[in-house]
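Taken from a larger complex, these chains appear in their original positions, while the remainder are omitted.
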Amino acid sequence: MTDVQVRDGGVDQGTGYGRAPQHSNNTLIEVGPGTACGELMRRYWQPVAVSSDITTVPKKVRILGEDLIIFRDRKGRPGLLYPRCMHRGTTLYYGKVEDEGIRCCYHGWLFDVEGHCLDQPCEPNHGEGHREKVRQPWYPVEERYGLIFAYMGPPEKKPVLPRYDVLENLKPGQEIHALMGGFGSTGDGSFDVLPYSWLHMNDNVLDPFHVQVLHSTFTGAQFHPQFALMPQVDFTQVDDGVYYSAQRTLDDGRHVDRISHWICPNIMSVPSIFLESGPSTMVSWVVPVDDTHYTQAFATIGNQLSGGLKIDGSYWGEKTEEERQRVPGDFEAQFGQGPASLHSEEHLATSDRGIVMQRRLLERQMKVVAEGGDPVGVSFDPAKDVVHVRSGNFFRPSEAAE
Amino acid sequence: MTDVQVRDGGVDQGTGYGRAPQHSNNTLIEVGPGTACGELMRRYWQPVAVSSDITTVPKKVRILGEDLIIFRDRKGRPGLLYPRCMHRGTTLYYGKVEDEGIRCCYHGWLFDVEGHCLDQPCEPNHGEGHREKVRQPWYPVEERYGLIFAYMGPPEKKPVLPRYDVLENLKPGQEIHALMGGFGSTGDGSFDVLPYSWLHMNDNVLDPFHVQVLHSTFTGAQFHPQFALMPQVDFTQVDDGVYYSAQRTLDDGRHVDRISHWICPNIMSVPSIFLESGPSTMVSWVVPVDDTHYTQAFATIGNQLSGGLKIDGSYWGEKTEEERQRVPGDFEAQFGQGPASLHSEEHLATSDRGIVMQRRLLERQMKVVAEGGDPVGVSFDPAKDVVHVRSGNFFRPSEAAE
């Protein structure tokens, strides 16, 4: 190769030399106890497992930076406990589940699903008079839509567990299916937990523009072919979140308004990517596992996801590194930002106004919580537990007569 | 699953929300140079290898947070050296052992087992006049019971290497076997080094109660079936440590007093877990590798351990994750506390009084050492080098006439 130079002329501008160090917006990334975002997340019920996965064999679960164990006692009640036994710290993962609760393997201390200590077999009188003073830290759980939800916030602020209108009033023959894992990122079950922050996926949902590039024109249609049309987009903030309305006139003349509603802090309802008509048939939760990992829980009408979505003829889990580089999808776009993005070097544009609205709403709600208030979307009234989800693909016929 | 709630009524108590951060008692965990526990450990000879394993091929060893190499010169003398050659730091692991010592591969500097530099071949006159000023850091070693012991403490305080009465005065045909590894945790040779602190195992030895749960009633007998009987236990502090006396009346009417003696700082003599009668036939040392790893050295009369101990029909190394969760043993109970336990959240009970006595004695001895004194159990008099070990299973016949 001959010597090649590309020159502005004069001194090079804009090189990497001397750039200031960049950083993440930790307010949106850190989810552990006591962090702003962690305290916001903790004010809402978060899905922690699929109901049918939880049996009398304890499982490990990590959520919001906390390692826990989850099991079902022999009366069928789910329990979510801090794992280190309050005696001397052996994990209850090795415990044995009995009718009343779980018994630690080391010295047999027995705890129910609310952490009450019911037995200390090595102590005089099985610890009578003393076991009442020991409480295994626990979290309340409730089940709905085939998922187990946990409330990890201040007990006096525990809200009702919401219902979502798109998942209620099912027609005969309709069932709700529950799933957890990386289906929203890779399209298949390759990951139980994704190796990057919850915010990457949260940023993705109010971003209809990337669909036209990443999932359409960049390497070919990954969803419905008509996503190749750049939409006209409006973003609207509502009381509990933000939604976009992405309008397209299809080749056949029909007009479609695709509405995607994000609900504070981490709930979304993505309308059918195959442009099926009508309200959305799915609700999902982007659940932070810790600052640099998340998972996603899904409740869908019908079994929509477990079969996986092929991109360019194969599932993500079957692709080589070379294929993923050549035909990237959401996982590459999100994971490619790193475990946590460096927000200080972002250049947000008009196509990002949905994300700007989302992040502002989140930061405002974090402030509300820090100042002792209640964030949007929590209800303490069992009669007011239904959330209206606006998502869907809404068609109008073409204006020409058929 | 229908919605399920378990309620106290009112506001939930004792949840995980808002718990203070927990911590380890670092005084008992940290074993590096200059730490309280590290300085205590360094006042005693510590086993570092099995004699028959050490040859003219150098081996890496890590102990008390220090990386070293160990070898035997061609005169049969073991050497334990700081590995980084005092010339420019290449590890003597790649050195070549000669009659007089070990020669570094890079520039051929030769060191004997006391770190004297005997040759610098690239220097004028082989470094005469200069090599005397270089000393490869080393530690004195002595061999006994088939083990190589190292003394890593202040040279002027080097004690005699102890003898243990239960390993002396062997009968004809009796031999001592030496072993190092995780046999005391998993029962087999799966680990050379265990992935958790020395203290987990030290806590375990003066804990006769867990034997009745973990090794008996929890999932079935792992040792002698009569361990299912909860013992009557007395703990006694003696000059060099603590021992327990765990008394049981067996089904056949015999009374057994099982005595287990722990000797400061990390020496134990576990009597036969098959309740064989008489004094213990083993001494072992729980050797800290670093703050979150340990290994264990054993000297036994007869080859008691290398065949391994099956739990529930198989060796630990053969079990699946599912089997280990279902039938846990000492490894699960100890490793399940984490690499170092969080002592701030322990709730010690009456069954833990042996551990309380152990920890107090250890902390007292650390203070003695820090103030310039000599800890219990070290002797500087070769005529006073025998330690009396109290461990054993001592039977009395039943009180009814036979």
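Should a chain be cited, it is by its letter among A and B, assigned in written order, with residues numbered from 1 in that chain.
Throughout what follows, a contact is a pair of C-beta atoms (placed from the backbone, for glycine too) under 8 Å apart; a residue touches a chain by one contact, two chains touch by 3 or more.
What you see is a predicted model; the values in this text were computed from it and never measured.
Oligomeric state of the entire complex in this file, given as copies of the one sequence with 2 shown: 3.
Assume only the chains that are shown with their structure count from here on.
Averaging Cα coordinates per chain places subunit A and subunit B 46 Å apart. Within the complex, the subunit B residues that touch subunit A are 1-6, 8, 11-19, 203, 209-210, 212-214, 217-219, 230, 325-326, 328, 332-334, 336-338, 341-342, 345-352. Across the interface of their complex, subunit B is touched by residues 33, 42, 51, 57-58, 66, 68, 76-78, 82, 84, 86-91, 93-94, 96, 103, 105-108, 113-115, 120-124, 127, 130, 134-140, 142-144, 146, 152-156, 158, 161 of subunit A.
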